[in-house]
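There's a structure below that I have some questions on.
The complex is shown incomplete by one protein chain, all other protein chains being positioned as in the whole.
Read from first to last, the chains carry the letters A, B and C; within each, the first residue is number 1.
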Amino acid sequence: MLTALLVMTAVALVLGALLGYASLKFKVEGDPLVEKIDAILPQTQCGQCGFPGCRPYATAIASGEADINQCPPGGEEGIRKLADLLGREFKSLSEEHGVEKPKSVAVIDENTCIGCTLCIQACPVDAIVGAAKQLHTVVAGECTGCELCIAPCPVDCIAMEPIVDTLDTWKWRYPVIQIKQAA
Amino acid sequence: MSSYLFVILGAVLVNNVVLVRILGLCPFMGVSKKLDAAMGMGAATTFVLTLGCGTSYLIDHYVLIPAGVEYLRTLAFIVIIAAIVQVTELVIQKTSPVMYQVLGIYLPLITTNCAVLGVPLLNVSLRHDLVESLLFGFGSSVGFSLALVLFAGIRERLDGADVPTPFKGTAIAMITGGLMSLAFMGFAGLDKYR
Amino acid sequence: MINSPFVRKAASVQQVMLQVLLALVPGIAAYVWFFGAGILVQIALASAAAVAGEAAMLAVRGKPKALFLSDLSAIVTAWLIALTFPPIVPWWLTVTATLLAIVVVKQLYGGLGQNPFNPAMAAFCLMIVAYPALMSQWPAAGQLDFSSQLQLIFGGARQVDAISGATPLDALRTALRAAANPDSQLHGLRAAQLMDGPAYGMLGGKGGEWVALGFLLGGLWLLQRRIITWHIPGAFCLALAASAGLLWAVRPEGFASPVFHLASGGAMLGAFFILTDPVSGATTPRGKLLFAAGAGVLTFVIRAFGAYPDGVAFATLLMNLCVPLIDMNTQAPVFGHKKD
Partner (left out) sequence: MLRKLFKFHGGVKPQTHKTQSTTQPIARVPLPERLVIPLHQAVGGHPRPLVAPGDKVFKGQRIGGADGSLSSAVHASTSGIVRDVAPALMPHTSGLTTLSVVIEPDGEDRWGELDKVNYRTAPPDELRDFLRDAGVVGLGGAVFPSYAKLKPGKEGRLKTLVINGAECEPFITCDDLLMRERAADMLKGIVAMRHMLQAEEVLIGIEDNKPEAVAAVQAAIAASGQSGIQAVAIPTRYPAGGAKQLIRVLTGIEVPHGRRSTDFGVQCFNVGTAYSIFEALEFGRPLISRVVTVAGNVDQPRNYEVLIGTPMDHVVRQSGARPDTDRYIMGGPMMGVRLPAFDVPVVKATNCILVGSPALFPPPPPEMPCIRCGECAKACPADLAPFEMYWFSRSKNFGKAQEYHLFDCIECGCCSFVCPSHIPLVDYFRFSKSEIWARERDKSSADAARDRFEFKNFRQEREKQEKAEKLAAKAAATREKVAADSQAGTASPATEAPDTAKPAAPSAEDTKRALIAAAMEKARQQKAQIAPKNTEQLSAETQADIDAIEARRAATATPPTPDA
């Protein structure tokens, strides 16, 4: 009995020392995972996930505080990519965080805008230009469609407009499988 | 010399640790979705298993048997393997964060991988000496890696197959594993040939 | 909506499969001539089971039945099963094997074009593992008339020893192993001497060699029709002959000749009809060579050293396993990226 105890203790001590040394020697700083998650997120910075921006959400996912299905702009595909990256099962978008919508940009009705700058402050990506009492306008190319500017507007002059296809953005559609019709 | 060859061949093909002995199914099913991950897992397991076989042989022969505590074998082996896995994990995390991420939860799982415990125990019951133990451990893990990589290759392709919904994912992977096992039965008898 | 191209060559899967079936006919004819019409019963059984199984699965999966049944791929699988199984296996074995091939190995993977394993060969391996005795009873040429074959297929009790022996391939291996054993009465005999029995013909098994020749003929026709390419049959035969020839040259008393290997068992059927299945086989030219050469070597290894009578089926499955990796690593360089 004593031998057994001694043997196990000795083994444990040796291995413990080895592990301790290794953990010092191979210490890793920072978390490369957050970067990879952040790269998948759509960067709309809309906060629909419940975090103030995409990176905080990425950090939360990496630390296990948030689930992967809280990002409506990323949509199903985003969730699929996250599931792939993290080796988790795919789940459908959490309804409490919103629904997937077609990509849109905010448009300010120039006749109604009073130049209050509230939307400018709300915009996470500085896509609205203008100054106090000056008419504001949305730089469509920079707008991520996060809708954060809509709520603050006191005169409801901001609307979301779906992006229209141009020759550069037009996409060929998935070929229709014709098997069903033929039967 | 040729007996060593038979040990390796036997461990890789005829008594493939996954497909014939049906050990280590957890990583076999879990880390075979992507080829890269499968290769990494194979490499990690090869490292752990070969080292584990050698270490456990030494502990068994120079500590447990002289002390007369053979009944502690399973316990001692688990502790050794756990420690080796931990070190491997630390090393991989440092040297290849991507691989660390890809292997994910499966790396610590090597600890409880029955193949990794099973092979040192088989070494004992097959009365292998040190060299044979190392070769058997190496051969088994090469067999494991081979099965894993082939399986991952097929699963990557299956990803695009129009598998009926109830069989998608793990179900069809299990069937595939079964058919692979069937194919490896073709090697039966090769190690008996003299 | 239809986009370009608006014109197409007249070709269809159905045509391809039909030509494969036609190419099997000479081999089947030789089979019937030497071993009796029992094989036709097996072919019919297997075909019926294949069509039934395929139809049932298509119905369950909600796919158009008529369209997919008319591609004839299930029939090809059925014929290959019937031709690789012993001609006197009981009917339920043929039917079960065919259903397994079609339902599990083919349809569960999504049906035509998506199965990683050759259905016929997977069924063969399953059956030989499950029913080794039944799967090893091969009547010699002319041994059984049609009625006794029918009785064996559909009848009840079987007197195993009285009916049949092993295939020439298996028998020769057993004899060669015995010849290596100093206690055996066959000790010291060479392959050529061992082959001097009534079960052997000029090249391989009596009758079997003509069947193999029939398949060779059909295979060459497929080659000429450009349904298959030379890569797989060529590499397979070469690898089988080379590996057999190497050991035969070193120890002629221990191994059968390469010609015997080529003419026996499923070698020809495998080379031209089984390994050339494009779905489960390699697709790139280099990949095809590698794939078939691997199958050739494995066939020989399993035949010479393994526990099963023929190695083609297992070799096919084993190489099927490697196909994704082979294909991935043998892609030809694309236009403009070639090294001159």
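Definition applied: a residue touches a chain if its C-beta (ideal position, glycine included) is under 8 Å from a C-beta of that chain, and two chains touch if they have at least 3 such contacts.
None of the values given here were measured: they were computed from a predicted structure.
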| item | value |
| --- | --- |
| Chains still shown that are in contact with the chain withheld from the display | A, B, C |
| Hidden partner chain, touching residue among C:114, C:243 or C:299 | C:114 |
| Those residues of chain A which, in the complete complex, touch the missing chain | 38, 41-45, 53-55, 110-111, 115-117, 120-121, 123-127, 129-135, 137, 139, 141-142, 144, 154, 165-167, 169-175, 177-179, 181-182 |
| Residue ranges of chain B at the interface with the undisplayed chain | 156-157, 159-160, 162 |
| On chain C, residues whose C-beta touches the chain left out of the figure | 1-9, 11-13, 15-16, 64, 67-68, 71, 73, 110-114, 278-279, 283-284, 327, 331-338 |
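By our rule, only the chains that are shown with their structure count from here on.
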| item | value |
| --- | --- |
| Smallest count of steps, each to a touching chain, taking chain A to chain B | 1 |
| Centrality ranking, top chain (CA atoms only) | B |
| Centre-of-Cα separation between chain B and chain A, whole angstrom | 38 |
| Rounded Å distance, chain A centre to chain C centre (Cα mean) | 54 |
| Chain B and chain C, separation of their C-alpha mean positions in angstrom | 33 |
| Complex contacts: residues of chain A adjacent to chain B | 3-4, 6-8, 10-12, 15, 18-19, 22-23, 25-28, 32-33, 36, 85-87 |
| Contact set on chain B toward chain C in their complex | 149-150, 153-154, 156-158, 161-164, 167, 172, 175-176, 179-180, 182-190, 192-193 |
| In the complex, chain B residues that touch chain A | 59, 63-64, 67-69, 72, 75-76, 79-80, 83, 86-87, 90-91, 93-95, 97-98, 101-102, 104-105 |
